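Notes follow the structure.
With one protein chain removed, the remaining protein chains of the complex are shown where they sit.
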Amino acid sequence: MKNEIQDRPLLYQSMLEISDLYVDFSVLNGTIHALQGVSLTVEAGKTLAIVGESGCGKSVTAQAIMGLIPVVGGRITKGSIRFGGQTVYANDDTKLQKKEWAGKQIAMIFQDPMNGLNPTLTIGEQIAEPLVVHKGLSKSEGQKIAIELLDKVRIADAKLRIKQYPFEFSGGMLQRVMIAMSLASEPKLLIADEPTTALDTTVQNQILSLLAEIQREQSMALMIITHDLGVVAKMADQVAVMYGGRVVERGLSDRILASPGHPYMQGLKEAMPNLKKAEPLTAIAGTPPDLSKLYSSCSFAPRCRYGMKVCVERIPPLFSVRDQHTSACWLHHDAAPANPLVLDVPHD
Amino acid sequence: MTESLSVSETLSPELFEPMTIEMSVDKFEQPSITYWQATWQKLLRNPKAVSSLCIITCLVFITLVGPFIWTVDPAIQDLEQISQPPSWGRSALVVDDFGIWQGVPITEMEQGEEDGPLVLKVIGKGNTEYVRLTWRPIKGISEYHIYRNEFVPLDIATLGIPLAEIILIDGEAVGYEDRLKLSERDYYYSVVAIEQVMNREDSDTDMPIAVYSTIRVSVIQGVTKADALFLNLESEEVNGAQTVKLPLHPFGTDGLGRDILSRLMHGARTSLLIGILAPLIYIAMGVVYGGVSGYRGGRTDEVMMRFADFVIALPFLLFMILLKVAFGIGPGESGILPMIIALIMLGWPSVARIVRGQTFVIKEEAYIQAARLMGAKPFYLVYRHVLPNVLPLIIVSLTFAIPATIFTEAFLSFIGFGVVPPNPSWGSMCNDGLQHMLSTPHELIFPASVICIAVLCFNLLGDGLREAMDVKS
Partner (left out) sequence: MFKYLLKRLASGAITVWFIATATFWAMHSVPGDPLLNDKAVDPEIRKNLEESYGLDKPLWHQYGLFLGNMLQGDFGYSYTQRNRKVNDIIRDHFPVSALLGVIALLIAVSGGVVFGAITAVYKDRMPDHIIMVIVILTVSIPNFVFAALSQLGVLNLNEWLGNTFLPVAGWGSWQHIVLPAWVLGLGTLAYLTRLMRSSLLEEEGRGYTLTAHAKGLSRFRILYKHQLKNAILPVITVIGPTIAAITTGGFVVELVFSIPGLGRYYVQAVQQLDYTVIMGTTVFYGAFLVIMVVLVDIVYGFIDPRIRVGQ
């Protein structure tokens, strides 16, 4: 079993480390196991993209880092998160994250900028709030910095704009405001949860370029959550693919994009429209797994065209596919057939 | 460091054979249930809603069946038992009919000391019909004042209410008969002998000197022979005295001696009839109005909704009163029908507005457009697609409209514009009970509790349904 690995030694200094994280949500008729053993690392100054379809646990992972799990009504049942020498364990409350991380060393921007800002406060107040609260700046000092930050995210007439309310801005503008707000506390890590999903395509590119530029300038780490492989290709150094509350593939982004090791990632890639070649798009058949149960199998098995008996028997561990590319699929096991039989996956 | 692996374990090659569909189905498929099944299951998981549903069912059952089992007429006044607290059967002493009681002739009295203290005596047994007192007069004193208190008098200033002032005529009978609102309890009667200043030779003061004496009388329930005969009461001998069984009032009686249990059950018919019928009708009206308005859209919708807006803007209770009066039933007449009509006239627009909004949204949905392209008729569309979508909303509105209507009925009956005696309703019973609140609170507490319980249960059920059906309020 030479290629079954634990985790490769880190080349870069890892800044954020998530180990075997489990998050549950109680709902009316049972429990949703949103994360079922997620492990991730983010390296200083690098960009990690987390990819996956809706409900795979991408956003929950981000919320866990920020200490937002209790806020959204869940709880961390197992695992730990380490950042800058401090560790938060399961069942601990989120005091540490709230006091030391959130809004200071780690900042986050959300998917929907229209709802992410308070409709009854001015933009300036909201941008300067972390400074006023955490650094004890006066209101006027805060406003001054807010103007600088708005300049930085290229919003014209910043002086006027800080006195306006969110409804007076367009979606793209609001996302810039969100970025400005997250930069106020000069974080070491910025988490962007689907920052462009709610925006027009042209605006999407502007925002992504802005993020990349700011990341370079501030030399901070960026964790970008997306379901868009285009964003991954454009932004990410590394990528983690999530499915059914687990990380199923991770490694350097160009390697994974070039030849995905996991059938799910292969499916995602095939579902991407390609402007250069006129090929029919293929969707991944089936529906995402029901997270109200904890699987003792590969949760992708029912949708997988290479499904094997082992897939329903055991959870696949991460196998090394090549250097800096691991994949949680039994196909990479030594005993797996080189040319697996392609199954007819039931469509529903 | 991720999933714990049994690295050394060898996996048999057959595990890597393709899986079968059955394996996949067994492991991953789950049974599907319909929306209504899911709603019902969610509701059953809510203990508050389930117990409320049980209580409401019981309440409706009692209302329908109760009056056939407990057949006491709610309008019959049992004047022997006014404002009686709840009890399981009471008996009463049969006593003489009303007549003039002269007192005890002085000649028949035991002779005592000439100038001794006042000695009080009760003649017969003190009962709720009368208490007869006599005393041996003090020589030379002919004026006596009678007082009654419910507590032990401490001194001459606390003898209680004055009942009579009696001037004795020589050689006549001595006695006083109290018939003033007697109830079953202990009384302290005091007789004060008023010594005229004139009569005392050694007096050097103008003040009359009073001598008094107090006796405790335990009053029991009594009923006159005539009444016992009239009411056809079953009589029996207890310890040599003739007693009768009084009619049973398990929840007591009200200020006019009417049976509260029976009134509660008949009142439930009125209150629940209004509370359920009126919302049912105005919600149906609202659904039709809102459905038509929303479906037609455009100009029709604008006019229809503007009118609904005006009706909503009318102050509800003010116009309830006004309409109730306008429908020809003035105060003092029982008005169940006018009340229902008034409720309907004012209730429909809010439902119409909700349904119209929903219809508007649903109408634009792709599946409706598709159905329309396939030639579905408007009626069919509304019946097949729009109605099922607004049904949860309607059901929740109904469960909240019922307690609100019960409240409105109670409010109107309370201020005297609702259902009026002898037709009982919970609200009018509260109104009646309020007058005796201080002396006999059960007359208020029973109907008030029934209102509270009914309203509470409907509210809790509504909350449960809203949650189970996931309807936004």
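Labels A and B are assigned to the chains in the order they are written; within every chain, residues are numbered from 1.
Heads up, the rule we're going with is that a residue touches a chain if its C-beta (ideal position, glycine included) is under 8 Å from a C-beta of that chain, and two chains touch if they have at least 3 such contacts.
These numbers were taken from a predicted model, which means no experiment stands behind them.
J.: Among B:Ile321, B:Ile402 or B:Leu465, which one is in touch with the chain left out?
T.: Answer from the full complex: B:Ile321 touches the omitted chain.
J.: With respect to the chain omitted from the figure, which of B:Gly252, B:Gly347, B:Pro403 or B:Pro424 is a touching residue?
T.: Going through B:Gly252, B:Gly347, B:Pro403 or B:Pro424 one by one, B:Pro403 is the residue touching the chain not shown.
J.: Among A:Asn118, A:Ser170, A:Ser209 or A:Ser292, which one is in touch with the chain left out?
T.: Result: among the candidates, A:Asn118 touches the missing chain.
J.: Using the document's definition of touch, tell me which of A:Phe110, A:Phe169, A:Tyr243 or A:Tyr264 contacts the absent chain.
T.: Of the listed residues, the one touching the omitted chain is A:Phe110.
J.: Which one, A:Lys99, A:Arg216 or A:Arg322, makes contact with the chain that was left out?
T.: Checking the options A:Lys99, A:Arg216 or A:Arg322, the one contacting the hidden chain is A:Lys99.
J.: Taking the full complex into account, what residues of chain B touch the chain not shown?
T.: Residues 310, 313-319, 321-323, 325-326, 328, 330-331, 403, 407, 410-411, 414-417, 427, 430-431, 434, 437-438, 441, 444, 448, 451-453, 455-456, 459-460, 473 of chain B touch the chain that is not shown.
J.: Which residues does chain A use to touch the chain missing from this display?
T.: 63, 66-68, 71-72, 98-99, 101-104, 107-108, 110, 112, 114-121, 129-130, 133-134, 164-165, 167-168, 178, 181
Keep in mind that, in the parts below, only the chains that are shown with their structure count from here on.
J.: Averaged over CA atoms, how far is the centre of chain A from the centre of chain B? Could you give it in whole Å?
T.: 61
J.: Taking the complex as given, what residues does chain B use to touch chain A?
T.: Spelled out, the residues of chain B in touch with chain A are 1-3, 5, 7-8, 11, 13-19, 21, 23-24, 27-28, 30, 41-42, 45, 467.
J.: Spell out the part of chain A that touches chain B in their complex, as residue ranges.
T.: Counting only chain A, the residues touching chain B are 1, 4, 6-7, 19-20, 28-29, 37, 39, 247, 289-290, 297, 301-302, 306-313, 315, 317-318, 328, 330, 333, 335-337, 340-341, 343, 346.
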